[in-house]
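A quick write-up on the structure given underneath.
The other protein chains are all here in position, but one chain of the complex has been omitted.
Each chain carries a letter (A, B and C) given by its place in the written order, and its residues are counted from 1.
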Amino acid sequence: MKNFLAFVASMGLGVMIILSLTSNEFFPEFGSADVSSRVSQGYIDRDVTEANVGVEFGVSENLESGPANIVTAIVADYRSFDTLGEVTVLFVSSLGVALLLGTAVQGRIKLDFRPNFMLKVGSRALFGIILMTGVFIIIHGHLTPGGGFPGGTMIASSILLLYLADDQFRTKVTSFKVLESFAGSLYVLIGIAGLFIADYFLVNFLDNGVLGELFSAGIVPIIYVLIGLKVGSEISGIIDNFLTEEVA
Amino acid sequence: MSNVIDYFQAYQLVDWLSFMISILLVVLAFLAINSKSLIKAVMFISSLSMLAVVGFVVMKAPDVAVTEAVIGSGLVTSLFVFTLLGVGKVGQK
Amino acid sequence: MIQFAAIILMMLGLYGLLTQRNVIKIIISLNVLEIGLNLFIISVGYVDGGIAPIFTGVASTNAVNFVDPLPQALVLTAIVIGVGTTALGLALAKNIYQKYGTFELDEMGEE
Partner (left out) sequence: MSAVLLIAVPLLAAFLSILYKKAAPYLLLAVSFAAVLLLNYVDFGTITIGGFAAPYGISLVFDSFSKVALTVVNILFFLVSIISIWNYKKLGTVLLVALAGLNGLLLTGDLFNLFVFIEVSGIAAYIITTTNKKPLATFNYLVLGTVGSSLYLLGLIILYAMFGTLNMADLSLEIAGSGASNLVTAFPFLLMFIGLGVEAKLLPFNSWVKGILGNSNTLSGPMIAAVYASAMAFVFGRLLTSVFVFSDQLMLIVSIVIIFSITAGEAMAYASTKAREILLFSSIAQAAIVVLVFALGFTGFGAILAAVNGFSKLVLFLVINHATEEVGSDEVEELKGIFIENKLVGAGFTVATLSILGLPLFVGFVVKMNVLKSLFMADKLIFPAVILLASVVEGVYFVKLLVKLWYKKDAPASVSFGLPIAYLVTVIAVLLIIFGLYTAPLTDLASDLVNITQGGLL
């Protein structure tokens, strides 16, 4: 009965939200968002700091922001500061997981099955493929969908595969720590370098190149590689902590 | 009533797709929250997240779709499963 | 349509938070809420007949009718933040299990 009341109450709230949004003349109906009246138009036209010269794939050179993927342009260039915060969230939550689950003597969680030979060999082969896919996604983040976060997670998941296929396997956690610290510090240092080079934190101080080429977009691919490494090592750390337990 | 029929006749394939996704999303969310078995709930949330990926693709957000597929559907599910594994809850109730 | 489903999803998550008495189920409800929220954010930027916001050989100039890219960037951030909280929540759940031997809030006795 209590559940039913809660259900009715929350559904009523939902209907109320829908009604208040549909009756709101400023709230655009689904599918009729007016992009040109929003700040997003600036990200598409690339005319935030420069005049609007038009953008053309494979032709435009040295725009204010280089990635062909507009979402990447926002995530890693226009609003890069958010991304720094987001990396920090993952960093601090992996620290928290380590504090909560970390114990002095650690061993692997016992799985119910013994991995056989085929599984071991197959997972080794897959490990390489998944790792390569992750790296590809990170490096092409400014051109195609994807980027540092999914790519980094894919790298972590290739390591997870090794965990699942081999019950003796444990990563060298310390090397992850070094990688994580290195990538994070470099991200902040690139930002501070921008402060000294061009007076702005996290400014894109490299050449932007031709829109759509692999070697373009200035510091964006570098930042994405750093994010990928950091996310990969953080998530590997989280997985490692979840898969270990105290050995009595 | 004829209004409603006209409304649905104007539907195109993508609209039908999004209609189906919407219904399935709500059903899966309800199942995920109300299922008694923890591991089933985890599987439901995983498929809910996978369905959300389709929703993201329908709404032309490939970046988000890739990220949600890898992180939301893959990583979060495995973390749930590891938690349940760690306390020996998989397979029970 | 998906927009309304997203709001209903959020409300289902809220309903789950109100009624569930199991730590794991509470985290699941939180995830439902976050998925609904993410879908809602994306739906706010959708344009009928719009094109995914990537310059390609086909959609090659800024005159193309792109969907709004900013909500997508925000959701990317929100998804990763959601993973952070979920991971921390699950670690806490594991600690709770170690302390009380159960995930059910009603079986924990004091507190």
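Assorted remarks:
Keep this in mind: a contact is a pair of C-beta atoms (placed from the backbone, for glycine too) under 8 Å apart; a residue touches a chain by one contact, two chains touch by 3 or more.
Here the structure is a predicted model, which means the values were calculated and not measured.
The chain not displayed here makes contact, within the full complex, with A, C. In the complete complex, the residue from A:F7, A:F57, A:Y78 or A:F149 that touches the missing chain is A:Y78.
Checked against the full complex, the one of A:N69, A:S93 or A:S158 touching the unshown chain is A:S93. In the complete assembly, the contact with the undisplayed chain comes from C:L88, out of C:A52, C:V67 or C:L88.
Listed here are the subunit A residues that touch the chain not shown: 17, 20-21, 24-28, 33-34, 37-40, 42-43, 48-49, 64, 77-82, 84-86, 88-89, 91-93, 95-96, 99-100, 177-178, 180-181, 184-185, 188-189, 191-192, 194-195, 198-204.
In the full complex, the hidden chain is touched by subunit C at residues 10, 14, 17, 23, 26-27, 30, 33-34, 37, 40-41, 44, 70-71, 74, 77-78, 81, 84-85, 88-89, 92-93, 95-96, 99-100, 105, 108, 111.
Convention: only the chains that are shown with their structure count from here on.
Remark: subunit A and subunit C have CA centroids separated by 15 Å (rounded to whole angstrom).
A straight line joining the Cα centres of subunit A and subunit B is 21 Å long. Shared interface positions of subunit B, i.e. residues touching 2 or more other chains, are given as 62-64, 67, 71, 75, 79, 83, 86. Across the assembly, subunit A contributes 69, 71, 145, 149, 238, 242 as residues in contact with two or more other chains.
Within the complex formed with subunit B, the residues of subunit A that make contact are 69, 71-72, 109, 111, 137, 145-147, 149-150, 153-154, 156-157, 160, 235, 238-239, 242-243, 245.
By the touch criterion given at the top, residues 2-3, 6-7, 9-11, 13-14, 17-18, 21, 28, 30-33, 35, 38-40, 43-46, 54-58, 68-71, 73-75, 79, 82-83, 85-86, 89-90, 92-94, 96-97, 100-101, 143-145, 149, 211-212, 231, 238, 241-242 of subunit A touch subunit C in their complex. Every residue of subunit B that touches subunit A in the complex is listed here, in rising order: 62-67, 69-71, 74-75, 78-79, 82-83, 85-86.
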